[in-house]
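Shown here: the complex without one of its protein chains, the others still in place.
A and B label the chains in the order they appear, each numbered from 1.
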Amino acid sequence: MTGMKASERLLQAYVVLFLLYLFLPLAIMVAATFNTSRFPTVTPWLGTTTRWFEVLWNDQQMWRALWNSFVVAFAVIVVSVPIGVAAAMLLSSLHKRARTFLYAVMVSPLLTPGVIIGISTLVFWERLGVKGGLHLAVIGQSSFIAAYVMLMVLARLQRFDPSLEEAALDLGASHAQAFRRVLFPHLRPAIVSGAVLAFFQSFENYNTTLFTRGTDTTLTIFIASKVRTGLTPAVNALGVILIVVTVVGAIGYEILRRREAARAREATRRAQENALGDLRKA
Amino acid sequence: MSEVFRRYGAPLGLMILLLTGIWVVAMVVLPYFVMVEYSFHPNLPGPEIGGPKDIYTLDNYASLFRGIDILAWDFPDDFRVFLRTIWGSAVVTAVCLVVCYPVAFYLAKVATPDRVGFLLLLLVVPFWINEILRTFSWYIILAFNGPLNAVLLALGLLDKPVRWLSGSGGVLIGMTYAFLLFMMFPLYNALQTLDRNQIEAARDLGAPGWRIHWRIVIPHAKPGIAVGCIMVFVLAASSYVVPALLGSPGTRWFTETIYQWFFEGQNWPRGSAYAFVLLGLCVAFILAMMRIFRVGLTDIAK
Partner (left out) sequence: MSQDVELDGVTMRFGAVTAVRDVSLVVKAGEFFSFLGPSGCGKTTILRILSGFTEPSAGAVRIGGRDMAGIGPNGRPTALIFQNLALFPLMSVWENIAFGLEVRGVGKAERRKRAEALLDLIALPDAADKRIDELSGGMKQRVAIARALAVEPQVMLLDEPLSALDLKLRQHMRAELRAIQKKTGVTFIYITHDQGEAFTMSDRVAVMSRGVLEQVGPPKAIYDDPATPFVATFVGENNAFTGPVALLADGVAAVETPFGPLRGRAGPGLASGAAAVLFVRPERLREATPGDGANRLAGRVTHVDFEGNFANVFLKGPDGSAILVQLANDGSGEPPPEGATMDIAFDPANAVVLPDGPRARS
């Protein structure tokens, strides 16, 4: 690129610097996992080891917290996905004014600080005699995660052609059959994405869980408490594992997305071929 | 409402109404109301709740402001923390905007499509990594014996190590890093819709680079700026883990104060009142942004 202007080159340099800034801290955290030092750091380098993974593996508290996080995340899927789907279906069949109002109420948890969702959930259920614990964490998290699911399903629903539903009814399907065979398959990708998003949102939630957890510990609570009391590079080891899972997940998602795009292109090509064939016959 | 039954039939329609009703009423609206109602009660031991002493009071709110002496520039602890939270969140928001703008512009209008796809993937990955881990990485870097001091000492820029984690600096650095991408994506989305020809036309008319940005690019990015600022400010103001990890006892955050009233002071009404104040702060900021940048709720929810 010889013709590139100085300003453009400056911008590129800045972007590179930015990426460095984005990844260097994570790299340092990963590197610190393999340092023999009792305290997670990269300076000084006291020797390379993988023993911190072993320490992590033998940490019963960690396993307990991980298990709790899984339980909560799955429960959040079970609660928030049906709610999100139902809310989207309700919104899409409401008239303008009611829809705008209800929509505002539904997305408000997304703009509400997580700690406040936690607090209001805690206070509300305490009134009803329910103490904090994993069950309350599930309710608190679901109250805003359902909004994410609702938005994803609503976006998909807006691309649904209502005449498909009418066609199904016209061909003799009951409302339940029309839903199961026509609308639900259309929504399935959004529902699956919503469930995945719900899982991750729940799994990494800290603020809402902090107030609703009672005396139970999830993985994020575990990490935060470890950093403050009893920090060793075992925490880094856990971080490394989570980062690897995240990266693999992101790449896997991208591959699936590209494969689907390629399939759609192929179908369009065949439809065009068929159209040419039709014209020749006609 | 009847449309729901017409479209989905009675059993499915009822299910839809029931699920949505449980969510909106029992999980969103009522908890807010109960929390707010709670905040107007005095903190009483169990047996006295509902008794003659259980009257509505503004005391929990008043306690935040009690003892302010503007003339002497003297503030009570909780209020000091509140001010620090506002100021700190505003600084973090501004820094994120300045840092992200060039990158978002590069992604949206300069880079080739192939490169954009790759860069976005690069940006998404740290975005998905837990906030606690991102904060933790700075805990390592900023530690007294950490790599930052080591490098600066080695380069001769410092002659003795600095305690980065003792002031507010660590908190602001950590928050900027943790919430940066919440500014990046709204900005990028807004800039993406800018017609490249507008920039070309302005350049053609002889406008210098800064003026093109000031007059064309930034006005176009307004909704993105508003959304980004809202996200970052709300996240910063309501962050608990960043100040907990990177702050020191002298640099408490308002969320920490709330937590203390709840679980150390055992004063839930006051905690609720402070939580409501925090919510009020966030709502005020959101409304101000929507007003200044003229964006609607639907733009934000994306």
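The definition used in the following text is that a residue touches a chain if its C-beta (ideal position, glycine included) is under 8 Å from a C-beta of that chain, and two chains touch if they have at least 3 such contacts.
Quick caveat, the model's predicted, so the values are computed rather than measured.
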Chains in view that touch the one left out, judged over the entire complex: A
Option from A:L102, A:L169 or A:V196 whose C-beta touches the chain left out: A:L169
Residue among A:K5, A:R38 or A:R181 that touches the chain left out of view: A:R181
Hidden partner chain, residues of chain A it touches: 161, 163-164, 166-174, 177, 181-182, 185-186, 264, 267-268, 270-272, 274-279, 281-282
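Following the convention adopted for this analysis, only the chains that are shown with their structure count from here on.
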Between chain B and chain A, distance of the C-alpha-averaged centres to the nearest whole Å: 18
Footprint of chain A on chain B - complex, ascending: 1, 3-4, 7-12, 15-20, 22-24, 27-32, 34-35, 38, 99, 102-103, 105-106, 110, 119, 121-126, 128-134, 136-141, 143, 145-147, 150-151, 177, 180, 209, 230, 234-235, 237-241, 244-245, 255, 258-259, 262, 268, 271-272, 275-276, 278-279, 282, 286, 297-298, 300-302
In the complex, chain A residues that touch chain B: 7-8, 11-12, 14-15, 18-19, 21-23, 25-26, 28-29, 32, 39-44, 82-83, 86-87, 89-90, 93-95, 102-117, 119-121, 123-124, 126-127, 139, 142-143, 146, 151, 162, 165, 174-176, 179, 200, 204, 206-207, 210-211, 220, 223-224, 227-228, 235-236, 239, 242-243, 246-247, 249-251, 254
